[in-house]
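In this view, the complex is presented without one of its protein chains, the others remaining in place.
So that you can tell them apart, the chains are marked A, B, C and D in the order they are listed, and the count of residues begins at 1 in each.
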Amino acid sequence: MLYSVFIDPFVQMAEMPDFLLQVLWEGFVAGVLYALIALGFVLIYKASGVFNFAQGIMVVFAGLTLVGLHEKGVPAYLALVLTIGVMGLLALAVERFVMRPLVNQPDIILLMSTIGLTYFLVGFGEFVFGGEPKQMITQELGLPTGSSAFEIGDGGLLILQHIDIAAAVIALIMVGVLAVFFNKTRIGRALRAVADDHQAALSVGISLNQIWAIVWFAAGIVALTTGIMWGARSDVSFALEIIAFKALPVLILGGFTSIPGAIVGGLIIGVGEKLGEIYWGPLVGGGIESWLAYMIALIFLLFRPQGLFGERIIERV
Amino acid sequence: DELFVPLFSYRTGPYAGSGIPIANGMHDYLTMLNERDGGINGVKLRIEECETGYDTQKGVECYEQVKGAGALLINPYSTGITLQVIPKASVDKIPVLSMAYGLSAAAIGNTFPWVFNPPDTYWDGASAIITDIARREGGAENLKGKKIGYIFLDAGYGREAIPLLEQLSETMGFELLQYPVPGKEMQNQSSQWLNIRRDRPDYMVMWGWGAMNPTAVKEATKIRYPMDKFYGVWWSGGNDDAAAGGEDAKGFRTLNFHGVGSDYPVIADIKKYVVDAGKSQVDPAKFADNLYNRGVYNSMLIAEGIRKAQEIAGKPMITASDMRNGLENLDVSEARLKEIGMEGFALPMKLTCEDHSGHHKVYIVEWDGKDWQKSGDWFSPDVGTVKPLLQKAAEDYVASNSPWPERTEPCLNK
Amino acid sequence: MSNRIKHVELHVDDDGLAPGDVMLKLDNVSLAFGGVKAITDISFDIRKGEIRAIIGPNGAGKTSMLNVINGFYHPQKGVITFRGQARSRMQPYEAAASGIARTFQNVALFKGMSTLDNIMSGRTLKMHRNFFWQVLHVGPARNEEIEHRLKVEEIIDFLEIQHIRKTPVGKLPYGLQKRVELGRALAMEPDLLLLDEPMAGMNLEEKEDMSRFILDVNSQMGTTIALIEHDMGVVMDISDRVVVLDYGRKIGDGTPDEVKTNQDVIDAYLGVSH
Amino acid sequence: MTASASTEASPQRNILAVNNIEVIYDHVILVLKGVSLTVPEGGIVALLGANGAGKTTTLKAISNLLRSERGEVTKGSIEFEGARIEAQTANELVRRGCIQVMEGRHCFGHLTIEENLLTGAFTRRDGHAAIKHDMEMVYDYFPRLRERRSSQAGYTSGGEQQMTAIGRALMSRPKMILLDEPSMGLAPQLQEEIFEIVKKLNRQEGVSFLLAEQNTNIALRYATYGYILESGRIVMDGVAKDLRENEDVKEFYLGVGGEGRRSFKNVKHYKRRKRWLA
Partner (left out) sequence: MLYRESGQYKTSYIADQAIFPIREDRIGMGLIGLAAVCIPFFASDFFLNAIMTPFLILALAAIGLNILTGYAGQLSLGTGAFMGVGAYSCYKLTSIFPDVNIIVLVLASGLFSAAIGVVFGLPSLRIKGLYLAVTTLAAQFFLEWCFIRIPWLYNYNSSGAIEVPERRGFGDVILTGPSASAMTQYFVVLGIVVAITLAVKNIVRGRIGRQWMMIRDMDIAAELMGVRPLTAKLSAFAVSSYLCGVAGAMFIFFYLGAAEPSAFSITLSFQVLFMVILGGLGSLVGSFFGAAFIWGLPIVLRAGLPALGIGIAAETVFHIATMIVGALIIFFLIVEPHGLARLWSLGKEKLRVWPFPYG
């Protein structure tokens, strides 16, 4: 028993190093994609203290819009531009009709409003584009397809999908740009202020309307990127929305307010759950991936209740 | 007056990808009958879809809704919903037609007088796939020591085939490896396929649905699994499912029990009376693809059931319990197929009081990179193995659901 | 609403201390947060029955001192003796159980509850009926509720806040919130009551009212009071002894008059002598 | 309305004019029942009144923060520099030069003191150097803040937070400041200092002030004009000097009856009634 838990998995790892590498790579890629979803959450949370439940559906919505437009005959790049436009409009609408009237309300109310938004977008998206899964227009967008295989040791094989490499690169660039933007600029500080206290932020002249429009737009762009990358792996369909839950442990691990946290959290979860599922999962019948991420996050939390990079929860009287 | 035929369908949610073509096919065939023949024997059909989203809870709701409205039969289109409504329908006396899905044991007509699962049960499907594998290996004895992987949607549907596969693995001596895919992880199967890569099964069998199928096909091509050793049950045979893998998915094969393509008079009629008349929701590019045709086949069973019921009842307006008689006495002959424009589209089929499924012949279609192609001939599942197991499963069902009502419905085709 | 309770009942102590005995004693207590030394090496005591004021400039460590006393902060160094017993790391609820109640500088009322419920919440420690009686809400549980409700009504009458009994406290103006908070602390019938700037944000009249309440509590219920306040008029008038902090250190301790003339205190805090 | 009558006569230009506003919370709770007041350009006006009189509500109505509390101005008008502002957003008002220091500090808990101050300069466009200069100025006013500049505001003491809130408002270089209980929680010498700062900004830079303050004594010493608010109505207004002389104000707000300062020790045990309500 102890052997199969503590030793055997490592023996297996050592026996097939190429496979271990492949597992790590798959975990890495999954982690990057989780991180992308989490990033969208972080942006909005940072800027308003709102946990944006709709981020997952925004991913689907953005992807569907892109593919849907293309299906209607719009050239790929033009469709991309138009989709960005649509996400901009969505940001404006959300700011105007959801966030603005709910200024200064408790977090949970804002959370609820984004759930309402989710319903609306699901209905609207399916109404316009139908419910069929659509294939991502990977090639048309000039994204790499295909894969490369590397020989490792004798007979070992590591297969890397080009699209996965592209996803990792794009995600890292995105995280970098956003991290700089939000930490080093005036807007960045204003965002954190807004998240702390809406009313005080208003009172010092921070324009919530403008800020929220900006971050929702940024989150929309992140959603679009995520949609393209996930879509390339499977299909663009509403089933993707469910994967967005995986962003939760990622977020919590990284800390709700940290952009680098999203990527670190994503990688820990991505790699952790792959290793767990492949090497330990069989001990209990497999399928543990569905909860392992949450357990990993939970264990981290017991030691750091605010996540790895999150802001300390202030307790003072 | 009209005959109320509710169709449970799902054009929304994670399973819409498979649900939409099916719903279109079912809907369009029945509409065609209305348009072309003015219904069946002069009675128009009232076709109403109830959107379930493949969600059992909504399915129950749909059931309650149509039950009150005088439904002729229930057509749940989800194994989960079928399992839910079987006990209810048996009490409410509404026949359930679960065509090639649902509870395999429901084939035992004496236990489940109100449930029908023609032309084949899942166990027939599983046995057919193993039969084909055995054929390719040059005989059942060569399966000994082989590894067969089973990747399935971890829900009532995917698990339905496991008892049979386990049984076969025991008798035939192959090793069965199971790879469950949780419903909410359908689009994220990299772990399962990593495991498959490590275990290197000789054959893969898939029981997938909705977004699970295209993702699996893609993942299989990614790990460079030999696609011609990758089998799907009939429900993994959507055109979009295989197309996700594109050229790389060439060789992927699934079971089938009806024609592919549009070269049949019945399909031409649907096009003429329904699609071209703007009465269908189908995307013209996807007209007559594999799952669409399956919907058509499903509706043919409904229509033929109604006809039979009318014949037995001796009047065109029938009730749900007449409908049960119709289905139980269903006998679609070669000649009848020809009459309804389905010659070559389907094989003749027949149900009896004892056997509500029929264990009919199936064949294999293979993906050529663009479309499904028939590969090989129609062949029979291993009925000798399947039947006794079904009998036992039905007994188990009765035992665990006691008091289960005795069959009181008379058997007319005796 | 009922006006049956005319008389505020006296709380009788049973800790065996006579008025004037040392009730709480701090010896060389130090507390630091990272680099910030909130309290450095402070010793002082609070005697039973007195009103003890703690004053000092902003950030001197006054609030931290109260936090140490009721167990919310744990000092790195020093000994705290309460009723003759040295206390090791004590959890806040244990402090509460041993008879220490307090109010807060930033009003810390239970925002979602009415005034009545807020004050009832002060009775938590005194209520014991178990879960099953509570579910039924008959007999003992109901009697208990009513018995404590009577007590709370006394306090409400005493603080003259009858009219806001059922108002959610979040909607009250600041001054009334402070008063409700005092009521909540009183409901605990504490032996030692810690008040953190109870009169901030009040106008003169309200401060007079508040002073009256504090004096009454002290004299009628015999409650020992430690009080932080920036209004020197109030402090000098109502307190028995004053301790002065600056930068976490004690710079003065004595009667109001002594403190008033202490040059260190004048330099660091008062600015001009009052 | 005595309030408007007396000010209309004055020849000075008003930077702020509140005309007969009514405020309702939650659609049902009427809090301000026709409040009018004016602040002349370069004036310091004090708004006095008991708990719950509606001072905070008045200030929030002016700075447009009511909406976020589910309150609304249902009647009357508010003008800043001659333009109607009721329909504007709070940040627009700050941009125009009117900023509020909110009651109860409202610091950004997770930001450091310095970052808090910088958010005050959010609307400014006059460059880094100018902002830096002003920050030094704030630190000179409140040396304590300089010591704690890199602490998270949420962990600082009440007084430190109050200083931060005031400093933050100063950072926006406003034309007018609405101060809600500025002296709350500050040590006595600092209270005096705050008002010195008010006076200095007023003299040197012509900043106008409207302050709601409980410490009537100080407030009336520094203010030029005062209004007294009771249960949502202005009950008295006048030049600060006159108010200080008023018998009622003396008794109820300044605590100096006929016989000099009363001791808190000997306060009477009965509720007195304010004469002007009679």
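Here, a contact is a pair of C-beta atoms (placed from the backbone, for glycine too) under 8 Å apart; a residue touches a chain by one contact, two chains touch by 3 or more.
Nothing here was measured: the structure is a model prediction, and the numbers come from that model.
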{"item": "Touched by the hidden chain, restricted to displayed chains", "value": "A, B, C, D"}
{"item": "Residue, one of A:21, A:60, A:79 or A:117, that touches the chain absent here", "value": "A:117"}
{"item": "Selected residue (touches chain absent from view) among A:65, A:83 or A:290", "value": "A:290"}
{"item": "Chain not shown, touching residues in chain C", "value": "1-2, 70, 72, 91-93, 95-97, 101-102, 104, 108-113, 117, 120-125, 127, 129, 131, 134-137, 141-142, 145-146, 149-150, 153, 184, 188"}
{"item": "Missing-partner contacts on chain A, residue numbers", "value": "51, 97-98, 101-102, 105-109, 111-113, 115-124, 126-127, 131, 245, 248-249, 252, 256, 284-285, 287-288, 290-291, 294-295, 297-298, 301-302, 305-307, 313, 315, 317"}
{"item": "Residues belonging to chain B that touch the chain removed from view", "value": "9-12, 48-51, 53, 55-57, 60-61, 64-65, 67-68, 79-80, 83-84, 87-88, 90-92, 103, 154-156, 159-160, 162-163, 180, 182-184, 281, 393, 396, 400-403"}
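Here, only the chains that are shown with their structure count from here on.
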{"item": "Neighbouring chains shared between chain A and chain C, ordered by label", "value": "D"}
{"item": "Chain-contact steps, minimal, separating chain C from chain B", "value": "2"}
{"item": "Most widely separated chain from chain D, with each centre as the mean of CA atoms", "value": "B"}
{"item": "Separation of chain C from chain D, taking each centre as the mean of its C-alpha atoms, in whole Å", "value": "29"}
{"item": "Cα-centroid distance, chain B relative to chain D, in whole angstrom", "value": "75"}
{"item": "Centre-of-Cα separation between chain D and chain A, whole angstrom", "value": "45"}
{"item": "Set of chain B residues in contact with two or more other chains", "value": "none"}
{"item": "Residues of chain D whose C-beta touches two or more other chains", "value": "155"}
{"item": "Pairs of chains in contact (touch as defined earlier), listed by label", "value": "A-B, A-C, A-D, C-D"}
{"item": "For the chain D and chain C complex, residues of the former touching the latter", "value": "25, 29, 48-53, 56, 103-105, 144, 148, 151, 155-160, 162-163, 181, 184-192, 214-217, 252-255, 261-265, 267, 269, 271"}
{"item": "Of all residues in chain A, those that touch chain B in their complex", "value": "16, 19, 22-23, 26, 29-30, 126, 130-133, 135, 147, 149, 159, 161, 230, 233-235, 237-240, 242-243, 245-246, 273-274, 277-278, 281-282, 286-287, 289-290"}
{"item": "Touching residues (chain side chain D, partner chain A) in the complex", "value": "63-65, 67-69, 89-91, 93-95, 99-102, 106-111, 115-116, 118-120, 122-123, 152, 154-155, 168-169, 172"}
